[in-house]
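Please see the structure below; I have some questions.
Showing chain A:
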Amino acid sequence: MAVTGILLVLFLVVHMLGNLKIFTGETSFDHYAHWLRDIGTPLLPHTWYLWIQRTVLTVAVVAHIVAATVLARRARAARPVKYAHRKKVRGSYAARTMRWGGVIILLFVIYHILDLTTGHLNPQGDASNPYGNVVADFAPERWYVTLFYTLAIVTVGFHLRHGAYSAFRSLGQQTPRGERRARAGALVLAVALCAGYLVVPFAVLTGLVS
Partner candidate 1 sequence: MELFTEGDPIADTKAPAGPIEKRWDTRRFEAKLVNPANRRKMTVIVVGTGLAGGSAAATLAEQGYHVKSYCYQDSPRRAHSIAAQGGINAAKNYRNDGDSVHRLFYDTVKGGDFRSRESNVHRLAEVSVNIIDQCVAQGVPFAREYGGLLDTRSFGGAQVQRTFYARGQTGQQLLLGAYQALERQIGLGNVEMNARHEMLELVIVDGKARGIVVRDLVTGEISTEMADAVVLASGGYGNVFYLSTNAKGCNVTATWRAHRKGAYFANPCYTQIHPTCIPVSGDHQSKLTLMSESLRNDGRVWVPKTKGDDRSPKDIGEDERDYYLERIYPSFGNLVPRDIASRAAKNVCDEGRGVGPTKLGVYLDFADAIDRLGRKAIEAKYGNLFEMYERITGEDPYEVPMRIYPAVHYTMGGLWVDYDLQSSIPGLFVIGEANFSDHGANRLGASALMQGLADGYFVLPTTIANYLASGPLEKVDASHPAAVEARTDVEDRIQRLLAINGDRTVDSFHRELGQIMWEHCGMERSEAGLRKAIDEIRALRESFWERVKVSGTGEELNQSLEKAGRVADFFELAELMCIDALHREESCGGHFRAEHQTPDGEAQRDDDRFAYVAAWEFTASGEPSVLHKEDLKFEYVHPTQRSYK
Partner candidate 2 sequence: MNLTLRIWRQKGPEDKGRMVTYPVDDVSPDMSFLEMLDVLNERLILAGEDPVAFDHDCREGICGMCGLMINGDAHGPQRGTTACQLHMRQFKDGETIDIEPWRASAFPVVKDLVVNRNAFDKIIAAGGYVTAPTGSAPEAHSTPVAKANADAAFEAAACIGCGACVAACPNGSGMLFTAAKLTQLSLLPQGQPERYTRVIGMVDAHDEAGFGGCTNAGECTPACPKGIPLNTIGRLNRDYLAATAKGAGNTPGS
């Protein structure tokens, strides 16, 4: 879980930085989007790098889900009879919502790809003009899309807050000081990613980007 999770987090960071290029204007953003398909050229043919990255990410997602499923099934088998008195959460809320949070994130990712990668669910759906797609997507009258994105990103934030800390632990972080750092680092990462991702739709919503 830790290794695949870290791969996915790295992708999230890069993806967020790319998103932020929207503030540099339409031409620059579209140019960036097209450049993504040319990474590695001329060593690699057009879009090859992108497909390699997509494959790696898909494998990571699948492995992440498989590992989570194995853990969830083990947990069910380990406690066949539930407690009659439901337990209060004594640890963190984020830790308790990893599994359902993960499912929500998966559904979001599918929607997100159909929306802004393939363009099937996008009101504009013009592959040559990602900037326009984004602007059309988060238009004020489509507030429900923005709301769904917001919820999904906050879920990602919670998922990361426990996930990143947990990944350090699983990879052997073992001192109290390291634990404090891992918790703080996970929180900063979660908040930064949330903010970085949410600033785009809200900029469109408020007309800052149009």
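If you want to know what made the cut, all candidates are chains of the complex that A comes from, given by their letters.
We adopt the following convention: contacts are C-beta pairs under 8 Å (C-beta built on N, C-alpha and C of every residue); 3 or more make two chains touch, one makes a residue touch a chain; residues count from 1.
On a predicted model such as this, the values are computed, not experimentally measured, just so you know.
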item: Of the listed candidates 1 or 2, the one touching chain A in this complex; value: 2
item: Residues of chain A defined as touching candidate 2 within the complex; value: 1, 70-71, 74-75, 77-92, 95-96, 98, 162, 165-166, 168-176, 178-179
